[in-house]
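Excerpt of the complex: some chains, original placement.
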């Protein structure tokens, strides 16, 4: 079993606010993050599988990159996450929530070879902060 | 003569639009950059001078950092450059224009020792793109 | 379940010596590391938990950073690990031992939400060498 990780980048704006809260409460909890600001996100997608004896590859890296670009980068790059996308109308666009959305966008688009599966989404908001998400399966057992 | 460089980071949102142009023209020229998006900017400030014989330092690094944080980071970090700041009402917040604004904010705040001067502003918009500005003096001679 | 990692830096001096050994034996085993020298340490602290539905966060990043700075950075930064701190009177300040000390300093200071726990301490001594510690719990089961 080999894990293969591909790294891509996108840049986006966002702001944090819980619509159930007052402006003061949002300011108190989220501080400067309640302002519109932005980041260069770095996304690492990890796939797990067996290398094919014919190609020596777990998955064609170009195919993997194309899936990530189409499913994630084209959607999120140069966007305002709160305003331009349907995913953060109810949820706050924290890296935690972004990682789960990215998992849900990528997982059904990966090729259907049985032994191949999405293993981890790692998302850096900047060089000193990142989150990891392993899907529900990992959470449950 | 020694040049001393201090690096700091801030994150901000921006969008590119020339108000004299139509939406179509802005979209044609600026493409995805006409959307609200954001970056983790990395700013390098370079000071030039002679080390003090008493301290071995061109400038106290803590003082330099405090000047940069007060004059630049506190102003730009977690902000929407177009909306929250007075500098980009007329000018588009490209890295080129940002570097000039940062020079103008920093230069008068540096301590008045004659032999010490601001030498260069380097601003990374992401890991693969940066601009350098050396002030008018460098441009002229 | 999400894992959230925050990275901080501190710089410190240290030297390696086993007090039960002769100077020659220490020199033979530890080589150049028996001299006083130092490093820019990079510390990554990983927390594991569920994002709060209200904030979208596993833990407030500012709170986490404040805990790390108070418990670790303020203690270790710009210090001689052997002389200025109580932890390395008996133990040699290797990254392995440092990681365990850092775990023990951080773990009781994290907020008491049941589902939240310290998952991993990663400590880089330089860009080509790091250690990971997962606590006794990981070691035992």
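All chains are identified by letter, namely A, B and C, in their written order; residue positions are counted from 1 within each chain.
Basically, a contact is a pair of C-beta atoms (placed from the backbone, for glycine too) under 8 Å apart; a residue touches a chain by one contact, two chains touch by 3 or more.
The shown structure was predicted, so the numbers you read here are calculated from the model rather than taken from an experiment.
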Taking the 3 displayed chains as a starting point, can you state how many identical chains form the whole complex? 6
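In this text, only the chains that are shown with their structure count from here on.
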Rounded to the nearest Å, the gap between Cα centres of subunit B and subunit C is 34
Whole-Å separation of chain centres (CA-atom averages), subunit A against subunit B: 30
Mind pulling the residue numbers of subunit C that touch at least two other chains? none
Contact set on subunit C toward subunit A in their complex: 1-8, 51, 54-58, 60-62
Touching residues on subunit B, where the partner in the complex is subunit A: 9, 11-14, 32-33, 35-40, 77-80, 83-84, 126-127
Contacting residues of subunit A [partner subunit C, same complex]: 16, 18, 20, 29-31, 91-97, 99-100, 127-134, 138-139
